[in-house]
Each structure stands twice: as C-alpha cells, then as structure tokens.
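Let's turn to subunit A:
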Amino acid sequence: MRRLVYLSLIVLLIAASVNLQSQAAQSAPFSIQAPVELQPALSALYKARYNAEPFFVERDGDLIATDDPAFLPSGMGGVPPHFLPEAFFLLARPNAEAEAFVAYAVSADGQAALIEGGFLPKSVTVTDQAGNTIEVVQPVRRVITPYSIATYLVYGVGGSSRLVAGGYLGTRDPVGAARMTALDPRFPTLSGYTLNQREINIEQVAQLAPDLIITSARTAWLDTVRELNIPFVLLQGESPELLKQSVLLVGQLLGPNTAARAKAWIGYYDAILAQVVARTQDITERPKVLFVGESPLRVISGEMYQTDIIAAAGGQSVSAALKGYWNDVNLEQVALWNPEVIVIAPYGKITPQTFAESPEWAIIKAVQDGKVYKMPTWIAPWDTPVMDSVLGVIWLAQKLFPGRLTLDCAQEAMFFFKVFYDHDLPADEIAAVCGS
Partner candidate 1 sequence: MLEAENLHYAYKPEKPTLRGISLTLRQGTILYLLGRNGCGKTTLMSCLSGLLRPQSGTVRLHGRDLRSYTPAERARHIGLIPQLHTPAFNYSVREMVLMGRAPHLGLLAAPSRGDYAIADAALESVGLADYRERPYTQLSGGERQLVLIARGLAQECRILLMDEPDAHLDLNNQQRVMERVARLAADGLSFIISSHVPNNALMYAHRVLLMKRGTTLAYGAPEHILTETLLTAAYELPIEVIRAEEQPRAIVPRKVSG
Partner candidate 2 sequence: MRLITSRAWRRDAAAVSSFRRQLAYSSLLLPIVLILLSLLLGLYNIQPQTIVKALLSLIFPQAAEGISATELTLILRIRLPRVLAAALIGAALAGTGAAFQGIFKNPLVDSNLLGVTSGAGFGAALALLLGGTALMVQGFAFGFGLLAVMLAYMGSRLYSSAPLIVLTLMGILIGSFFTSLTALTKYVADPLNTLPAITFWLLGGLTGVTWNSVPLLAAITLSGSLFLWAVRWRLNILSLGDAEATALGMNPTRLKLLIILCATLMTAAAVAVGGVIGWIGLVIPHAARLLVGTDHKQLMPMSLALGASFLLVIDNISRTLLPAEVPLGILTGLVGVPILIALLRRSQTVW
C-alpha cells in the first residue's frame, strides 16, 4: 500500500508544479510534456499510431515522458511503462486516449515503430543460461514458453501480451486454473497445447509460428526444434543469482518495458532479502529446516532453489548435503537431522496433519513442537525459481521468526501481484492463503 501512496504523491507533486493549464490544441486528444531529446522518438511513435504530429507542451502535459530517474517512484516502487530503455511515461491525469497511446508504445507494434525510426535496436544478442549466444530479432511478437517457469517470468516482466502458448504449473487443480484465468483471461487458450519440457508437438509449434522459444536447459526435445530454425533461449535459475539472471534475460528479450520491469524486480528482490537479513542477522543458531515434497520422506537436495529460499529466510536446510533433484531419505536420517521446522512444498499432497498423525514422526522435534507448515502459493509455486519466490522467503522468515519481521506475507503478496502481474489479489483470500 505504501508504494501506491508514493506513486500518487509523485503524481500530485507533478500536477502541483504545473499551475496553469496550457492551451491544448483542438486537434490532439492529449498533450505530451517531454524533454527535447525524447521528442523525435515520441513523434515517430505518435505518427505511427495517429499519422499526425504530437502536441508537445512544456508544462502541464496530459502525458509526461521523461528519462529523469528522479521521476521514478522511490523505494521498492512500481514500474512506469518504458518506451525506451531509460525513458518512461507518467500519466498526469486520467485520459483514455493517452492511456491507449502508452499501451501502444510498450506493445510490439510500438516497439516496431521505434525500431523503424532507429530509436531501438533491430535485434538483441543475449547469452542464455546454457552458455549459448543467440541473436533475437526485435520485436518479439509471438513467444512460446514450454518451460512453465519461463511462462511465469514472461507474465512477471509484463510481456504476457506477446505469449502465444505456454506451460503452467498447478493448473490441473481447478483452484489453480481459476486463479490463472482471473489473472489472464487468455489462459485457457495459451495453455491448450501439448507443450512441456519433455514433450512437444513440433507441427503444432510450427503452426503457432513463434519467433522465440524460452525453455529450460533440461528440455528434452531441443534437437527437433533446431530444425524449425526458431531462436530459443535456455533458462536455468536454481539459485538467487541465476534467477535474477533469468528474469533479466526474459526482460531483455521482450523490449525496453519488460527489461525495465525485470530490473525493478531485481531491486525489489534484493531489498526484501536485505531486509530479512537485517532482521535476522543477530541470530547465531540458524533454525534447521527440512523441506519435503509430495511425500513426507522426499526431500530437497542442496542443489535445489528451495535451499536458497531457506537460507534467505534465515534458516538452514538440513538436507543441503544431498545432490541432484528430489531425494528419498529414511526416518533414521531425519532423526539424525532432527529438524526444528518442516516445510511442505505448496504442491505436496500431504498436510501438516499427515505428520501429526504419524506415530513414527512423533520423535522429530518439528513435529513435537507443531512446527510443520505447508508453503502457500497463488499461481506459480513459491518454492520454484519464479519471481513469486520472494513471497516464499517472506512467508518462511515469518514462520521461522514470528514477530521479528515488519514484512507481512499477505500485504507483500498484494503489492507484488499488483506491480509485477498487474493483478489485484482478493485481500481476504490471500490473507487466508498466507495464514496471517
């Protein structure tokens, strides 16, 4: 909520600094207030949209275009729409036509107009997380994301209008599907393809005619797709640093606006992590956390992102020495670890009840103390390398250190979804999900 207040404060300041309303040209639906160096790019955009010259004003424009970072919302604020890597819009007052123009500016068509005018590069060259260098022609109009994690990254950086098909997680569950449809009405169409890391229908892909595929470094069918000559970018985000890299990569690929949002998310992520560290750094005995998957004895390895989430939240994963992916362990090993807290993955079919009712698990400290929790989720699971995982850190830190954090899971979730998914979460529901 605080950030929204900041945002409106700035808008009010700008409005107040403009004391006299200038004479608006009768022909233009809105006026634009912009520094001289941004005007050629704006003219190109405006011409492409209205086939007319824009109406620039020096003060009190309906729409403000600027590259002055002072106009950016301070703190962990929202991200204004960027039409150039450093330049963005601010709406001075409600104006439907100006809003439509902003939407056009950040769309693929707007990006194309700016490329034609020579204001944006014709292509971007990136090194993906498998180490391949790929040149991707801009703008990307049709992206497919067989790797579900990548799908959520595209949503998170605000590029979902470019999505034509994607993999999703947890949407076989009607609750998950309903939430996803609420977030994106196009979800039923986008998810209606045979598309995941293991399987792909190559003819379907050819028919979708994507100009970019974003998938996982562990994808099984890469060789087939090479035949289609479609550029593909491979992600591998199983650590905070790698996750930040993935987000940045996806942002860069889809234009200046998504790139700016990716950067803003990284700022937000770092700030939250720093805040948790600040609140917990004096604790010398890190609580021992066992993170289990869909069965009580299936636990994470040290190579999985969940280990980092636990560390970021101020705990230590007892199974950090394990290698690979999920590992089965026996109760003797759990007894040796004797975790103080057990976290169940959001998608686990087990509940804290499962542990409480088992006579065998009664010997484990976390069960004795009733500290078995199921991690909440909204759309993408908060323990996977998606942008939402920041909420997983907050939630876990709250569970590990009740009362120590000023952050609140539900409140942050509302803010996070508003800013990065452009979606308003139902307050009561998210509060229930967070258990706060």
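We take it that contacts are C-beta pairs under 8 Å (C-beta built on N, C-alpha and C of every residue); 3 or more make two chains touch, one makes a residue touch a chain; residues count from 1.
Picked so that all candidates are chains of the complex that A comes from, given by their letters.
Here the structure is a predicted model, which means the values were calculated and not measured.
Among the candidates 1 or 2, the one in contact with subunit A in this complex is 2.
Those residues of subunit A lying in contact with candidate 2 across their complex are 148, 169-170, 172, 196-199, 293-298, 301, 319, 321-323, 325-333, 335-336, 345, 347-349, 358-360, 362-363, 381.
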